[in-house]
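Let me begin by presenting the structure, written as structure tokens, before commenting on it.
Here the complex is missing one protein chain, while the rest keep their positions.
Moving on to chain A:
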Amino acid sequence: MKEKKGNLLFFFFFFFSCRPLWLICRRQFTKEVTAKKFYPSRQRLTLPVPPGSKERPVVLNYKKGLKDYCDGNQNNITVVFKDLGPQVSYPTLFFFEYLGPLILYPTFYYFPVYQFFGYKVERVIHPVQTYALYYWCFHYFKRIMETFFIHRFSHATSPLSNVFRNCAYYWTFGAYIAYYVNHPLYTPVSDLQMKIGFGFGLICQLANFYCHIILKNLRSPDGSGGYQIPSGFLFNIVTCANYTTEIYQWLGFNIATQTVAGYVFLVVATSIMTNWALAKHRRLKKLFDGKEGRPKYPRRWVILPPFL
């Protein structure tokens, strides 16, 4: 099939560029290709929505029996099928989007790429540029490790088109920032500012890791997803403490490296995460409305106290 061929080429390209991790790639890839076309994660079954209604359709939970949705009429039930398109597991998606920055950034640091932009090959490397390299690579390495060992996803898969969209986002910004921080004409900030930036950033990365541990423990390991009220650590004051720490962590990086490219990335990433945070906050408030024995969601900041 035409779409499978495209996938084949796409995955083969990455096999040869990430040899040590190709085992993970191959396992994911084989699972995707050998399954029949409408494999379960590609199906969305919902109850029909009355015409004209603006409500979102109720998605059938695969763990429940059909009887739970029959609603009195035991003999027949109408179910709406939607093909969600080719799907990719979340770990696969995250792995490829984080791989780009992990490879592109060191390329700008170690290899003489700036000669292609018209600069001489000889350059002086400032300490801050070296620390930035370590910081950046640690960050994305941490993300990949969390993807495989910590995160428990609410959905098993994501549409394949998201691979291209997300990779474009991470890889383009990765190259854009790497270009400026490792530039031969880079102007470093003061030593104190660098230390404050990286120090603050590292603390936030550790806090972010702890937030992920807390989130992981909210869900059971059998992958049933679901939502609970997060609590403990920073979650007591802000709903999406994991995004908060992530944003501040990038702020630390930018304080230390001071590039417009880095700050642009910070603004874009913050707005994306703020959208997610608003949706999650709204969802949790709706779910935990205090009625019928459910707990009521406490008053909290959404993502960035004292602003939102």
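The rule is short, and it goes like this: contacts are C-beta pairs under 8 Å (C-beta built on N, C-alpha and C of every residue); 3 or more make two chains touch, one makes a residue touch a chain; residues count from 1.
One rule holds for everything that comes next: contacts and distances are computed from a predicted model.
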### Task
Given the choices "UTP14, U3 small nucleolar ribonucleoprotein, homolog C", "Phospholipid/glycerol acyltransferase domain-containing protein", "creatine kinase" or "Very-long-chain (3R)-3-hydroxyacyl-CoA dehydratase", state the protein name listed in UniProt for the chain not shown.
"Very-long-chain (3R)-3-hydroxyacyl-CoA dehydratase"
### Query
Which one touches the absent chain: A:131, A:180, A:200 or A:297?
A:180
#### Entry: Touch criterion as defined above, residue of A:59, A:79 or A:260 at the omitted chain
A:260
### Task
Extract the touching residues of chain A with respect to the undisplayed chain.
180-181, 183, 185-187, 257-261
